[in-house]
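Remarks on the structure that follows.
What you see is the complex with one protein chain gone and the rest in place.
Which chain is which? They are A and B, in the order written, and residues in each are numbered from 1.
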Amino acid sequence: MKSFLKEIKFPSTKHTYIEDITDKVNETIEKSGVENGFVIVNSKHTTMGILVNEIAEPNLLNDIISHALKHIPEDKRSTRVHKEYKHPTTDYMHRCQDNPFCDEVDEDYNAASHIRSLTFSHASATMPIRNGRVELGKYQQIAIFEHDGRDGKGKNPVRQRTYQIWIYETEEAQIIK
Amino acid sequence: MKSFLKEIKFPSTKHTYIEDITDKVNETIEKSGVENGFVIVNSKHTTMGILVNEIAEPNLLNDIISHALKHIPEDKRSTRVHKEYKHPTTDYMHRCQDNPFCDEVDEDYNAASHIRSLTFSHASATMPIRNGRVELGKYQQIAIFEHDGRDGKGKNPVRQRTYQIWIYETEEAQIIK
Partner (left out) sequence: MKSFLKEIKFPSTKHTYIEDITDKVNETIEKSGVENGFVIVNSKHTTMGILVNEIAEPNLLNDIISHALKHIPEDKRSTRVHKEYKHPTTDYMHRCQDNPFCDEVDEDYNAASHIRSLTFSHASATMPIRNGRVELGKYQQIAIFEHDGRDGKGKNPVRQRTYQIWIYETEEAQIIK
């Protein structure tokens, strides 16, 4: 069984945002030449996940993000402070390791970003491929949901992110009636 | 690698409900003749998802639904009003487009249905197939979780829904000890 991999790297542009990657998935399927099969889209991060929902409507994205930030608030020691978590993250170096411009301990506390990531997004999404395109409903898109990005400002201005598109080829599906 | 597709269309019967589709999945596997492999069950909608949990116990379903509706309440302009979302959905035509009997703008606001759908269900679920049946634990069933259905009343009485069952055939699994 043939398979194909496209790895996409990009810098995050905001702390929390949702970005449609459906075109990237379909472009990758097209380049692979696969007509039928399935695709696994996976995040390489623990504070950025994959989401399949309606991504084209910007006010809905704001509703989703507002809900996520309100229901799972920040640690009070975070630079985006709201509340105290009882057992905060102690592994301070994590963000710095993701950040090529950082040479000091990161004092940010991102437990909330992890919890939002596992509540509202996924490490991977698996969807069928039909007729050379990912099989989605009229309002469905595939997106990355960034829960702990950077906006180019502050001590750690840049965070590099990676997701992968894995394509697996099958024969054309036989229709069951 | 062989694959098979069954597409199932049905009208929703209530605003929010969970319905066991395990028998449909097993019937489709049986019709395909596949003994070993895996199945992707996927929703074509952004306010109806797939869930794998205990579906046979009706009081538990009520608990799950009560929790979902309480923790992610409706927009105050919704006909099922509870609270205000800061950035409501502006794309008013969506529900009408799903509704063959609708010829006017839909004034319902369904941001909460989207958020419930992505919090408590999934665009797809992937499960192994063994001995001609989906591999589930004693209390596990596969279900659709409708978050924005219609009950035959009001301006938009009917909403058509679709989910798909994709079956992929493999050799019998070798047991690793």
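Basically, a residue touches a chain if its C-beta (ideal position, glycine included) is under 8 Å from a C-beta of that chain, and two chains touch if they have at least 3 such contacts.
Because the structure is predicted, anything quoted here is derived from the model rather than measured.
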### Query
What is the set of subunit A residues that contact the non-displayed chain in the whole complex?
1-7, 28, 31-32, 40, 42-46, 71-72, 85-91, 94, 97, 111, 114-115, 117-119, 122-124, 126, 162, 164-168
### Task
Quickly run down the residues of subunit B that touch the omitted chain.
1, 36-38, 51-54, 57, 59-60, 62-64, 66-67, 71, 119-120, 122, 125-128, 130, 135-140, 169-176
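Criterion: only the chains that are shown with their structure count from here on.
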### Query
Rounded to the nearest whole Å, what is the centre-to-centre distance of subunit A and subunit B, using the mean of the C-alpha atoms as each centre?
22
